[in-house]
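Some notes on the structure that comes next.
Note that this complex is displayed minus one protein chain, with the remaining chains in position.
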């Protein structure tokens, strides 16, 4: 039984708490949060203790920590937790700074403790099915990947300002998805962006609509489309064209009902946002972490994966500014 | 080149005229209609002559006639045309009277001339694909057939009164579809009906909503649903469950566009009515007739098929009245 | 906090245990089972006590019991639990005997304690959405209901023999769905059945494929199709035609991936069976029970509902035997 400490009792921490407690191979032992009331409420519900993050890291009976705190603390907690001898599952991104993330990798790798980065979408049953079908050769050699990734509504501009920008904050998931589905890093990144959804986002120095083209050493191409606003819900799709066919993952819908009237045929919208869409993915992600630890296998998503996505985000940010193609530098 | 006379220049006659003239193996030579202006207009457009039906039947240069006149003349024209040595493609139904249809079969069969009944739905690419997949054993042994067949709007009550009733006028197509897809005639017919769409239809002695269950000697079952009104368009679907799977033919839609908004996802309605939905089927039907004649093969749909569907309609009419199961008598 | 005793620790009992323990308003206090090991395992996992059903019924600290035992014990437990002052959620069916179910209603009603019957499908988000759209008048006046309900594979013949037959064991869910969606009981039942999937089922006196037609006093019609075998998975769909349109609930699929190759476009199958398909429905069902108790509202599904479905099953069983229409007698 894996004894787990949860750092962060916010919205995503609560999702993880349910999965940790509900998993047959793990137990939620302790919860910390900068807001002690939040930590206490969550801990109580699952019979865990509420305490400080320092206490969790110092508790030798705790095998693993799940880091669900604010982004600026991720690197520090990864380093501290591995130094304390714990396995770590840390929410993405590793850090907003590529240099800091690399330093974190160096330091944590030295401890030999396993670190997994929470790119939850890899565990979405739809995207995972695309990956396994591609690996199985069902569409031959992959050639052209297309990722559509639209949020239902833009976050507040105050958030935008500290987010690191669309490429680091939002498209980073899609960069990892490209790495996951293509099984390789791109050579070059070309990005265009626009603040057409909300000029205030542009005034804050960010874009809200962007298209990024990735080219690979072997001639393959990937394209990622992001928008901060799709009023009909969370639009999360991928298409992978190969020499023998096309794999396509469509959205999950709120229900399967259609209504046919003189006005047309109306069906349900996509599930609203990431908590609804990726709820099964979070559970599968946790299971993958627990299983890899139990079996002594490599982490299914590594710190290196987190760094690769971050490097692509940096390249895209630069490309969108300069208009030029940018090589991905790791 | 098959030289063809067309009897009937109404709406469906015009559809046939285009197919006859456009087919590489046939030529539209003459057109007749009780409304001579209609015959003239249609004939002119396609370089044919307008004349009386008697002249068409007497013209030895004409190889085949297509009967697209009113139902009460079908039997007479089939008999007269075969007696005149012509191949016949006659619109359904053969007749509203089973006895009359049987007499027509006897008389026309004696001439040895081929007669095809226009059950156009057999040539719909979707239903034809269900049939060929079923014949190819793709779902194993068929067990349970379900036919959904709704018109967009009821005809005028004046038409209802002379139509022979829903089972002879509307469901007769579905009876033939059952015979086509099941490859056998049912043993027993059970029908329930209601005039829930329009009480005036009930007052005219007919039903506008009906469900018929067919049972077969080998234990298979089929169910047919009819409604005179589906406000969203012509709803024409079949499902065939077999030991190894399910074949399902969905509606054809006006276009492939969907619109996703906060109100849901809206897509196009089914094509509005039979002329839109079955336009390709009419062309394929004509091609099947011309090809069978050219190759000396049996008619793809026979007078016997028309009589079988009519016998089922009679049984259903009786069952809906008495509430009892009725054996199909040929 | 509702304190709950669970009678029955089998497959469906385990599903309920998770929902009881996971619900914010309920607590799993005790578990009983004829197999004490099963009760102990389940109780331990959720911090409840394992004990006998008698102990649960005698424990005054327990507010409600969930009856998930074998069908033949349902009536007895409903009576005993209500007599012991507990609210009851009992799995369907109430009993295989209509007379016994009616006696159970009389006895338990006298206690004044609330009893809910577990027709879980009413809480499926898809069917619930059809119901609410229909109630909201989105398709006008309902006219014709069609229910498709196929199991993936037939149960063992040994089970068939004690099941009460397809109409009581399997179609009873669909009878309740008809009652739910039509908001009324049918007047007449017509059933045809066949043992075409497996002759051994016929030899055991049951059918494996059946079509039932229901007619209503106001002229509406419903048709239910059942098969014990749909090799592609659990096929659970409804269609409701109304004066202003059609509501249609399709299957839930294993994932949203499609693969396009020279062989066609392949997508995922329906979720395999009831545990997969109705997992969200079981949670919603439990929530509805807890909420109704907390708010002092009527049970969302009553013992009377269970008896109505059973009466329809008896009528269908008779109709399939005699071939005649049978009036529904409550």
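A, B and C label the chains in the order they appear, each numbered from 1.
The rule is short, and it goes like this: a contact is a pair of C-beta atoms (placed from the backbone, for glycine too) under 8 Å apart; a residue touches a chain by one contact, two chains touch by 3 or more.
This structure is a prediction, so every number in the text was calculated from the model and none was measured.
K.L.:
Which residue from B:57, B:204 or B:246 sits in contact with the chain not drawn here?
P.N.:
The single option touching the absent chain is B:246.
K.L.:
Out of A:92, A:168, A:220 or A:277, which is the one that touches the chain we can't see?
P.N.:
A:220
K.L.:
Of the residues B:35, B:70, B:261 or B:291, I need the one that contacts the missing chain.
P.N.:
Considering the complete complex, B:261 is the one touching the chain left out.
K.L.:
Which listed residue (B:37, B:54, B:138 or B:327) would be found touching the missing chain in the intact complex?
P.N.:
That would be B:138, which touches the missing chain.
K.L.:
For chain A, enumerate the residues touching the unshown chain of the complex.
P.N.:
Touch with the absent chain occurs at residues 143-144, 146, 148, 150, 190, 192, 194-197, 209-211, 213, 215, 218-221, 223, 225, 227, 229-232, 235, 239, 241, 243-246, 323-325.
K.L.:
Using the touch rule from the top, list residues of chain B that touch the missing partner.
P.N.:
Considering the whole complex, chain B reaches the absent chain at 18, 22, 47, 125-126, 129-130, 133, 138-139, 244-252, 254-262, 268.
K.L.:
Would you write out the residues of chain C that touch the absent chain, in ascending order?
P.N.:
Interface residues of chain C facing the absent chain: 230-233, 235, 253, 260-270.
The criterion applied here is as follows: only the chains that are shown with their structure count from here on.
K.L.:
Distance from the CA centroid of chain A to that of chain B, rounded to the nearest Å?
P.N.:
57
K.L.:
Taking each chain's centre as the mean of its CA atoms, how far is chain B from chain C in angstrom?
P.N.:
Comparing mean C-alpha positions, chain C is 41 Å from chain B.
K.L.:
Could you check chain A for residues that touch two or more other chains and list them?
P.N.:
260-262, 268
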